[in-house]
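Data block below; observations after.
Shown here: the complex without one of its protein chains, the others still in place.
What follows is chain A.
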Amino acid sequence: MTCNLQQPVGRMQAGDHGCLSFDTDAEQREVLTSYIHTGLDRHEQVMYFAAGDPTTVLDFLRDSSLEPDSFLASGQFQVMAPEEGFLACTPFDPDIMIGRLRRVAVRAFDAGYQALRLTGEESALRGRPGSERLLEYEQKTAEVFAEGPVLGLCQYDRRVFSPAEISAAESGHTTTVVPDPVYQDARLFITRMFSPPGYRMVGELDIAQVAAWLRWISHAAAGTDTDLHLNLAGLRFIDVAGARMLALLSDRLALRGSRLVLHDLEPAQCIVFHLAGWDRLPNLVMAEEVPV
């Protein structure tokens, strides 16, 4: 199985098996808050397998104005400590875990929930006996997702797992999950980027959208005095008007001493900047590396 599709967390549906690889606690919390909130709204049972103290999960949900206590009381939301979740059986055995998920799913459906929504912090298994069977477990969970309205979001902390392990994990899922868009129109969506702080633009930007986009990005950038980073790896097309707006944005940022840094602009999209001479603007940096 390969995984190439990036999916905003809010669009996840029953049957999805998503992989969230994150660099920062802020990114993890933004995605998880949306994931859990959506599930509770849809009357799904939400089960969280934590890598540490469950209180940490409950605290960040409270910080994001999602009050979990009533859902905990009703059983719609459950947060499992490691010894209740991934470490309940030592060494870790994928088949035992899969069997447990099947039983949980049956109980959820019997209780009238619309779906079972799972998420787990895979770092709970790091260095534990049986952890070498993690990818086997990921592959076998697909059977559970195919049997009923079940969906899962597996969390991989890039500070814990190596790039090769992250890559292997992502390839074992149907989608890689990204935060929900903070801007969206008919052909473009923008998600927050956490390291470095900025935004990831996916889709196309042309003259029909530039006025609305420039208003939004100018407002979004106004709250920070640091450089504004844009990951454009997913920008399939930009016309002269769109490139001009980026040049204009770099001028505005210059007024407060910060720069516009464009990451991973495709060669086809570089053409417009190059021909118009905007790649030589002193305040517009065209970086080659791809921030996560």
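Heads up, the rule we're going with is that a residue touches a chain if its C-beta (ideal position, glycine included) is under 8 Å from a C-beta of that chain, and two chains touch if they have at least 3 such contacts; residues count from 1.
Following the convention adopted for this analysis, contacts and distances are computed from a predicted model.
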{"item": "Choices \"Universal stress protein\", \"Acyl-CoA reductase\", \"Anti-sigma regulatory factor (Ser/Thr protein kinase)\" or \"ABC transporter substrate-binding protein\" - which one is the UniProt name of the chain not shown", "value": "\"Anti-sigma regulatory factor (Ser/Thr protein kinase)\""}
{"item": "Which of A:Ala81, A:Val160, A:Ala220 or A:Ala241 contacts the chain that the document leaves out", "value": "A:Ala241"}
{"item": "Contact with the hidden chain (one of A:Glu136, A:Glu165, A:Asp206 or A:Asp227)", "value": "A:Asp206"}
{"item": "Chain A residues that touch the omitted chain in the full complex", "value": "186-187, 204, 206-208, 210-211, 237, 239-245, 267-268, 271-272, 275-276"}
